[in-house]
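A protein chain is absent from this complex, but the other protein chains hold their places.
Chains here go by letter, A and B, matching the order in which they are written, and residues are numbered from 1 within each.
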Amino acid sequence: MSRQVSRLNRWIVCLAVLALLLGFGPRVGSALAAEKVIKIGTIFPLTGPVATAGQRCQAAVQTAVEIINGKHPDIKVPLAKQEGILKGYKIVLVHADSQGKPDVGKAEAERLLNQEGVWALIGSYNSAVSKPASFVAERMKRIFMCGSSSSAALTQRDMKYFFRLAPTDATESVDFVEVLKWANKKNKANIKTLGVIYENSEFGKHAAEEAKKAAAAGGFKVVTDVPFTPGATNLNSEVQTLKKANPDAVFGAVLGADYSLWVRTMKQANFLPRIVINYCSGYQDPVIAKQLGGDANYFMGSSGYSPQFASLMPEVAAVEKIFKAKTGGVPFDGNSIQEAVAMLVLAQAIEKAGSLDTEKVVNALNANTWDSPLSLGGKVKFAKGGQNILAKSIVTQLQDGQYKRIFPEKMADAKIVFPMKPWDKR
Amino acid sequence: MNPKEANRVLGKDGPWLVFAALLFVMPFVPFVGENSFRMHIMILILLFAAMSQAWNIIGGYCGQVSFGHSVFFGIGAYGAGMAVVAYGVPPWPGILTGMIVAAAVAVIISWPCFKLSGHYFAIATFAIVEIFNRGFLVWDWVGGALGLDYPLVEEGLWNLMWHDSKTGYYYCALVLFLITFGLVRWLEGHRFGYYLRAVREGQETAESLGVNSTAVKLAAMALSAALAALCGAFFVQYNLRVDPPMVMSLDMSMKFVLITVLGGSGTLVGPLLGATVLIPLQEYSRALWGGLGGGVDLIVFGLLIIIIVVKQPAGIIGIIRDIGKHAARRRAAGKEEADHGAP
Partner (left out) sequence: METLIQVLIDGLLSGMVYALVAAGLCIIWGVMDVINFAHGEYLMVGMYVSYWLGFLAHVDPLVSVLASGAFVFLLGALTYKLIIRYTIRRPGLVALLATFGLAMFLKNLCMNRFSPNFRILSDTWLGGKTFLVGSLILPVPQLAAGILSLVTIGLLYALINGTRFGWAVQATAMDREAAELMGINTERIYVLIFGIGGACVGFAGGIMPSYLAVHPEVGSMFGLIAFVCVAMGGFGSIPGAFLAGLLVGIVEALAGFYIAPVFKYIAVFGLYLAVVFLRPKGIFGW
């Protein structure tokens, strides 16, 4: 009897604690409402298969906000020297987790806008999440800044409140084909055939379609097309399929752990195309490149940033220091830095518009060319539909563990190693 | 577990009284302060309660534990999605087609699966989810891995889409909820419902009483699948996007089962109880901790599942029953004491 009672009491206590947590929890944020703050919401995949990238993107936005809110006379980035924007307004971030799922991302976008009362959104890494989440913002006439989602379809929707910083997979594909043509001319490479390997998701599929389009336009023949299931236990048949078709060049859209598995499986199968170029994916992750060691060398990929671009972008170093403190020493990569740019450009636009009127800020965003020391090329300008038309990327090649700039030639700091050195000669 | 016991707890028609009260109150909820997040949670509760109730027909009442319901859910979602995105018409014909196709698919795949017992059946349904998931990912006609994105069309019931307010979605979810719960309530009293429970309690016995157990199971599965497809169609209209991992995944399948079992499977109110507890828990804990990025909300969620399942395998309805029993015993004890106290 008494045991029954105590068990029941325990349950009641548990439920009460839970109710307390749930009931009072979400209201903590609103305590700040009285001060001069601008709330900005972030939506990134903080859990799930691409959580690594999502957490880095979140840290990048936090870094940007730290720079905007504080006084940083030593950092040569717009808004760093002054404290806050609009004469004393501070930016407060409200973070949300999309888990990489479109429905969750959409629900979180609604919650942030309605419940938390954020003024604008930044996100969402996965193209598949950015789509519905930005749709919500558009309907509510709120700005959605998209740093790194690469699907070209995002900016083909004629949205008014949507702005994307990163280059799309369409422009990347065209760049890649240019690299092949350049190699053909310069190195007498005689590249004719192309293979595409990609994870079968919105990101990979879209990249592959753009790759095929660009290849056809450039006169290359796509001889094999290998989609695979992300999170696979092995990539043996994928690599064997590539090996059998034996294309001269391979374009890859392989994320995270799958990238390391892919490279290692190719080594085991003793297969190497003459040139491999990667979309924004595992290749650009400095941690993976380091962990793969020598095996990662001579692969290529496009990148909006890597620590070796320091001579082109001298202002990044000071910012990166703040970022590294948040990520345990991991530097910016091509994706995360775009999220920081998204935050900085938005703040600049607010400052320029001189008010928190969304329409005015949107007009300012559209009308001006923005200084952006964190972007390659140093400028940001949006076209109709929200694409940053000054988005640039450099095709790099990993040589001795360093991302060397290869193409376009006028930005290069190293010669391409072509063809890739065979596995047994490394 | 047993509906009779459940009824004893809440009074004979207790579930119906609660149900009627909810019916009465719910339509007024949208007017009690426009709060989109609360509305979102209410919609999800109704939707997931309806989904789980659909599962409950075959999984709870009939005792066939299917982990394949996300397939039917997905077919319904794709039915509506294809109608709107590929053909540019209102979703209604797609919803209907989705329901019919889901029922047909359910019959076709269940027919051989019903020969399997216990875990073999459960794992076969896992396998079917994975096959459908991968299949839809490479099927270009339905958008493949890119999924289907809704265009912006005029809001209203005709297009089953609302933009600024969630009230329309709320009422739709309520209708969905009423359809499934009404149907199951009707089934409980109908001969078919007794057949279902007879099959659950023992196929051989049921057969010996003249129940064609295969036909009963197939019919229940078809009904359950059609309802799940209806819910799927609503889900896609609500989210305005569909791709295979969103709808046809083991995660989604687990939700059907989890909510029903945690609420109390094989009971009418079980799915509602499960959804009322789990959905707010999931949404609020994500709102509270999700942004921290440590997956704390999911850690807590996982722990809670373990605790509920381990402490009270009959589900939340079991907890309510315990409390009821406890109160009754105390009343009895009190009465006894009073009797002793009397001279």
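The rule we apply is simple: a residue touches a chain if its C-beta (ideal position, glycine included) is under 8 Å from a C-beta of that chain, and two chains touch if they have at least 3 such contacts.
Note that the structure is predicted; figures quoted are calculated from it, not measured.
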Among shown chains, those touching the left-out chain: A, B
Touching residue (missing chain; options A:Q156, A:Q268 or A:S355): A:Q268
Absent-chain contact - pick from A:G256, A:P273, A:P331 or A:P373: A:G256
Contact residue for the chain not shown (choose from B:G182, B:G202, B:G302 or B:G334): B:G302
Candidates A:Q156, A:S237 or A:S355 - the one touching the absent chain: A:S237
For subunit A, residues in touch with the removed chain: 47-49, 51-52, 55, 200, 226-229, 231-234, 236-238, 240-241, 244, 256-257, 260-261, 264, 267-270, 285, 287-288, 291-293, 295, 328
Touch residues of subunit B, complete complex, unshown partner: 65, 112, 115-120, 122-124, 126-128, 130-131, 134-135, 137-138, 250, 254, 257-258, 261-262, 265, 294-296, 298-299, 301-306, 309-311, 313
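Simple rule for what comes next: only the chains that are shown with their structure count from here on.
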Whole-Å gap between the CA centroids of subunit A and subunit B: 36
Interfacial residue positions of subunit A with respect to subunit B in the complex: 1, 4-5, 8, 11, 18, 21-22, 25-26, 42, 46-47, 51, 54-55, 58, 94-97, 101-104, 106-108, 110-111, 114-115, 128, 131-132, 135, 139-140, 153, 200-202, 204-206, 227, 229
Subunit A contact footprint on subunit B (complex, rising order): 35-37, 40, 134, 137-138, 144-147, 149, 152, 163-164, 235, 239-241, 243, 245-246, 280-281, 283-288, 290-295, 297-298, 319, 322-323, 326, 329, 333
